[in-house]
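I have a structure I would like to understand better, so I am pasting it below and will then ask my questions one at a time.
Just one protein chain is left out here, and the rest sit where they should.
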Amino acid sequence: MTKEIAIAAKNITKNYGEKSALNGLNLSVNRGEIYGLLGHNGAGKTTTVSIFTTLIQPTSGEATINGHDIAKEASQVRNSIGYLPENVQLYEYLSVFENLEYLGKLSGLKNPRNRILEVLDLLEFKSHLHEKVSTFSKGMKQRVGVAQAILHSPEVLFLDEPTSGLDPEGVIQLREIISLLNKELGMTIFMNTHLLSEVTKLCTQIGILKNGKLIYENSLSSTIDSFDETDSLEDIYFKIDGASKP
Amino acid sequence: MMVFKAAFKHELLSSLRSKSPQLVVTVFLVLTSISSIIGWLTVRNVTKIYNDIVSQNLTKAPNPFTNVPSLYYMRDSVIYVVLIGSLMSIILGAQASLRDRKSNANELIKTRNVNLVHRILGQLSAIASIIVLLEIVALLTSFILIWVIQKTPLNIGAVFSLLGYGAVSAILMIALAAIGFTFGTISKSEESSLLYPIVGWALVTFTIPQIITSIHPVALLNPTPAVSTGTGLAQSVINVISPLAVMENFKAIANAILGVDKSIQLSLVDLLSFSLFAGVGVMASVVISSKSFGRKLDA
Partner (left out) sequence: MRKLLIVTKKEVQDAIRSRQALALIAFLSLSILISVWVASASFSIKMDEYNLYLAALTPDMHSQALSRPQLFPLTLIRSGIEYIEILGALFAFIIGFTSVSRERSRGTSLLLLSRPIKKSEILLAKSLGLLVIWTSVLATIYLTSIAAIIGIGHGRLQVIDYVRLGIVFLFADIYLLFWSFFAVAVTARLKQFSSAILVGITAWLMVVLVIPQIGDTMDPDNQVPGGLFGSLGIVKATETSILAHFHSFDVIRNGLEVTSITKLFERVAFAFLGIKDKYNQLPISSVAKALESSLIAVILLTVLIGISTVLISQNEETLRRRS
């Protein structure tokens, strides 16, 4: 039985002037997976997410989300995705509710109040409903960031370096949330990261990006199986990447 | 001294690398040059009109432009300093202090044992150097243009007047850059750091002179200082608020130095209020900026 494809990229290139950020990217993610895109800084991870979330257009190639073309059906794509940018910034002078109400309405929710309460309940953040975002720690802001991304019940969630800058407790909490969204709500999750530990603990499938090209793609379990038993994921990463381990 | 030198060099490098000062220099120079050329074209046109009138025997009055002082063509540049020079200086100053705040480089400086006063003096001196350089280029351009227009170079007296005018213009611009720098340090956001000093500039350039002289704002764009048409305001009140009309004081001093209008003499009161403004502006900037250093910008 073939699995349904949630995210697909076919031969995508993205140039910024002379500089090439993506260089023939091919990638596919099945529905219900948690996909971890690994790579060095500057490998093209954020460019990839920006293309999938319709923030930028590829120079050439095609990409689809749930079968919708990101260029021709941008509106349908946006309806079916949620996005948490790296170091999410919110309207600091607004409360959690006001932030979510505004962004929820823009996502097409006519009366988002109940949904906001439901989502905050899920994220165990309901008690902060009327507090201003400016008073929050980074971890708390990240939760509001997740809330805004899942308000409209998207099928696919894009997370750009979601644990960046969080303390260990915040990292664990966010990991639990991501897992919950995948298992309970069946969301397909695509996350950029350079933290191998995140991938090991969360992802079902991994891809490694180097110089704008996907040089490796497989399920996490097969990846670990296909290398030496003694190899850690870190060792595996450096073997695939071809770079020597520092 | 080391902090001063390092800050000076860094500020010079940062300011010259960003596009802003390049645009400032271009706009300022182009407009100063245009003002001389337009002035020259107009005088030529007026002389043609005058000759036409004389040829029809309609007047016996002398040509109002015979024997105009050689610096007459600098007349409009006074207003360009008040308008363009001032605003650009405020922006230059504000951007300098905002640059560190936006990049959070202030955090790196705060953790070092840095004498903040020396650092700010270094930064302000670098901005002042840029302004002085700008003024030198502007004066040189004017000197060459007037030479071309009059087909003879300025005499030594006129050159000194030109230099004096350049110095006063530079002082005004440096003081305003320092004020801009202060607002860049203390304001909560980038917008307010520009909005407040520009509103202040507008009050000083238009509102206060209007209250004193009852001259309409557009007429205040005249390069010569405004003459009161009567506001009904008591003279004592006018005396108190006159020193606040900094741009009018500057116009009076600049016109007196350039000798364009013989009726305008250098006044001690204008000179004192102008110097006080410049001195207090720079000193307050150093004190306030060093005390408020490291304030975070609102997200």
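A and B are the chain letters, set down in written order, and residue numbers restart from 1 in every chain.
As a convention for this text, a contact is a pair of C-beta atoms (placed from the backbone, for glycine too) under 8 Å apart; a residue touches a chain by one contact, two chains touch by 3 or more.
As the structure is a prediction and not an experimental result, all values here were calculated from the model.
Here the chain not displayed is in touch, across the complete complex, with A, B. The chain that is not drawn here is touched, among residues B:Asn115, B:Thr207 or B:Ser242, by B:Thr207.
Touching the missing chain, out of B:Val27, B:Leu163, B:Leu271 or B:Ala284, is residue B:Val27. Listed for chain A, the residues touching the missing chain in the whole complex are 53-57, 75, 78-79, 81, 83, 85, 87-93, 102-103, 105-108, 148.
What chain B contributes to its contact with the hidden chain is residues 18-20, 23-24, 27, 31, 34-35, 38-39, 41-43, 45-46, 48-50, 52-53, 56, 58-59, 61, 64-65, 76, 79-80, 83-84, 87-88, 91, 95, 190-191, 194-195, 198-199, 202, 206-207, 210-211, 214, 216-218, 221, 229-233, 299.
Definition applied: only the chains that are shown with their structure count from here on.
Distance between chain centres (mean CA atoms), chain A to chain B: 52 Å.
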